[in-house]
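Yeah, one chain of the complex is gone here, protein chain that is, but the others are all in their spots.
Note that the chains take the letters A and B in the order they are written out, and that residue 1 is the start of every chain.
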Amino acid sequence: MTAAGADGYRLDELARRFGLTLRGEGARRIDGVGTLAGAGPSQLAFLANPRYAAQLAGTRAGAVVLDAASAENCPAAALVAADAYLAFARIAALFERLPAPAPGVSASAVVEPGAVIEAGASIGAQCFVAAGSRVCAGAVIGPQCVIGPDCTVGPQSYLVARVTLALRVHLGARVRIHPGAVLGSDGFGLAWAGMQWEKVPQLGGVRIGDDCEIGANTTIDRGALEDTVLEEDVRLDNQIQIAHNVHIGAHTAMAGCAAVAGSAHIGRHCLIGGGAGVLGHLQVCDRVTITAMSLVTHSIREPGEYSSGAPLQENRLWRRNTVRIRQLDDIARRLAALEKGPRP
Amino acid sequence: MTAAGADGYRLDELARRFGLTLRGEGARRIDGVGTLAGAGPSQLAFLANPRYAAQLAGTRAGAVVLDAASAENCPAAALVAADAYLAFARIAALFERLPAPAPGVSASAVVEPGAVIEAGASIGAQCFVAAGSRVCAGAVIGPQCVIGPDCTVGPQSYLVARVTLALRVHLGARVRIHPGAVLGSDGFGLAWAGMQWEKVPQLGGVRIGDDCEIGANTTIDRGALEDTVLEEDVRLDNQIQIAHNVHIGAHTAMAGCAAVAGSAHIGRHCLIGGGAGVLGHLQVCDRVTITAMSLVTHSIREPGEYSSGAPLQENRLWRRNTVRIRQLDDIARRLAALEKGPRP
Partner (left out) sequence: MTAAGADGYRLDELARRFGLTLRGEGARRIDGVGTLAGAGPSQLAFLANPRYAAQLAGTRAGAVVLDAASAENCPAAALVAADAYLAFARIAALFERLPAPAPGVSASAVVEPGAVIEAGASIGAQCFVAAGSRVCAGAVIGPQCVIGPDCTVGPQSYLVARVTLALRVHLGARVRIHPGAVLGSDGFGLAWAGMQWEKVPQLGGVRIGDDCEIGANTTIDRGALEDTVLEEDVRLDNQIQIAHNVHIGAHTAMAGCAAVAGSAHIGRHCLIGGGAGVLGHLQVCDRVTITAMSLVTHSIREPGEYSSGAPLQENRLWRRNTVRIRQLDDIARRLAALEKGPRP
């Protein structure tokens, strides 16, 4: 990944700009970033995950961002950081090239009368904006997005492409939403009416706090009576399902394919692993970590790390052990009987 | 949630209209609905889930829909119902405000010659309708939907926005489909041809019965030879995956992220929990409930509730117990040996 721009940045310039300690030649120029294994002499790499420590000795990178302890073993120039990953992320942003669409409404967009597009907003090709909705200044709506009725896109928010805000969705400032995401779709509310299901109207909306990020093909239903809420700085990966009336606290991050059922309340600063599930109407307190593919079946009142699931095994062993899970209560009772002995 | 309409409904009017027993002042006017915790004096709340019973005493709602037993403790006017949730759903529908698009074809839609749009159907902005497809009277196609070749959208069906019917999809009457759903995509059919995979043609279609509902970003593949079928009144939440040749019986409901593999046959009146899976070619009989994130690995012949999965535990405890799952067959054998005693 090499920057389009001229001749990059001097290492001493980077050190000063990001508050890092430089070990090595400050005049070296960096014109891109890469991995320890892949970066070349004009590129910057980083070491944050101990898994990759063994790659440090052989790196061809021109410089490496890392912590003080690892810097001892660095064969290249070093930018020493208290948090190498964070420092690298900030430097890498210098080399990012993203589309920067011009403000204004694309000729191929359809904006209904009664929709408000503030000056400085950008409405991309083939977008649809319904009456009653507002796109604030500085917001960028990429191609083929649908902004349904009664929605707000906050300032500097960025809908990359093909995002759908179905109904009554309110985005704060600097919200970023990736393609295929659907917000404000009907919650899954059904009442059994004797002979068939009857749909429960979904009268609420969705409120997304400032600085949230929502992944590709993630879905967030609107509330039945009140709103589905993400507080500020919530980070959702791809293909996550958030049901109606869920409330997610600030700074919580969820990995791909996680799902939260209706009316569950997740605290602040939680980390929800990929494919994990939270059942409906539960409370999860602040600072809870749920590991991947675990199912939360009861409310969690204490911060900490929680898991469910059985271990990966070679299939033949798994088959033998799995049969025994069906006998586990029986096994426990027989063990207790033995302990009580004497046996007959 | 307050109705746009004038001054709402009198309680005695609601009681008469929905066949409920009124306790309290019939002249009180209701202009919206809310939760027990959130509703104000001109709003109607409900109590159906015992989890929320404790909120009844403190409610500020003008009236509450509930069952006869709970009505004893209701501090507000009560609308007593045999099924409080159903009664509330019906009343709440009075206060729903949804987009009601005009019939006709939007100027920005593309309708290929050979497609049939019946009078009274509405084709939204930027839709595409392919040759050989038909949209029946009263159907509403929201913005940016794709109706591929050889599809039918039945009368009064409603595709909210950005729905894709890829090929040979036939929707009955009053089918409702949420944004991002894809129906009629290729089934996942592969044959190994010695050096590479070879695609198995997917010659069937998808048939969706009357009154079905399909959630956001749900996918339903078309059949390989015959059709993938949902009977009437099947209700699918978001991000569900239905593989080719699956058959789902009437009135079955599936929660978010559930998945059914190819050629499985699910009965009528089943309830499939969120994230649950059903392996291919299995039969699940009528009136089966599968709890969340369970995997159905064999056919089910008896109605009832079925589950798989291990319990959520504090991570340190989980690690200790999980190691033991790998030893479970060994544990069972050692226990049996002890029982046989005498020990040496």
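To be clear about the criterion, a residue touches a chain if its C-beta (ideal position, glycine included) is under 8 Å from a C-beta of that chain, and two chains touch if they have at least 3 such contacts.
What you are looking at is a predicted structure, and each value in this text was computed from that prediction instead of being measured.
Engineer: Sort through A:Arg10, A:Arg60, A:Arg90 or A:His281 and give me the one touching the missing partner chain.
Structural biologist: The single option touching the absent chain is A:Arg90.
Engineer: Just to verify: which one of B:Gly62, B:Pro149 or B:Gly249 makes contact with the chain not shown?
Structural biologist: That would be B:Pro149, which touches the missing chain.
Engineer: When the complex is taken as a whole, what residues of chain A touch the one chain not shown?
Structural biologist: Against the missing chain, chain A presents residues 1, 33-35, 38, 49, 51, 83, 85-86, 88-90, 92-93, 95-96, 98-99, 106, 108, 125-126, 143-144, 160-162, 176, 178-180, 211, 213, 215-217, 232-233, 235, 237-239, 251, 253, 255-257, 274-275, 292-293, 309-315, 318-319, 322-323, 325-329, 331-332, 335, 338-339, 341.
Engineer: In the complete complex, the non-displayed chain touches which residues of chain B?
Structural biologist: On the chain B side, contact with the omitted chain comes from 110, 126, 128, 130, 144, 146, 148-149, 162, 164, 166-167, 180, 182, 185-186, 188-193, 196-201, 203-204, 217, 219, 221, 225-226, 239, 241, 243, 257, 259, 261, 275, 277, 279, 281, 289, 291, 294-298, 304-311, 313, 317, 320-321, 323-325, 327-328, 331, 334-335, 338, 343.
In this text, only the chains that are shown with their structure count from here on.
Engineer: Can you compute the centre-to-centre distance for chain A and chain B, using the mean CA position of each chain? Integer Å is fine.
Structural biologist: Taking the average C-alpha coordinate of chain A and of chain B, the gap between them is 25 Å.
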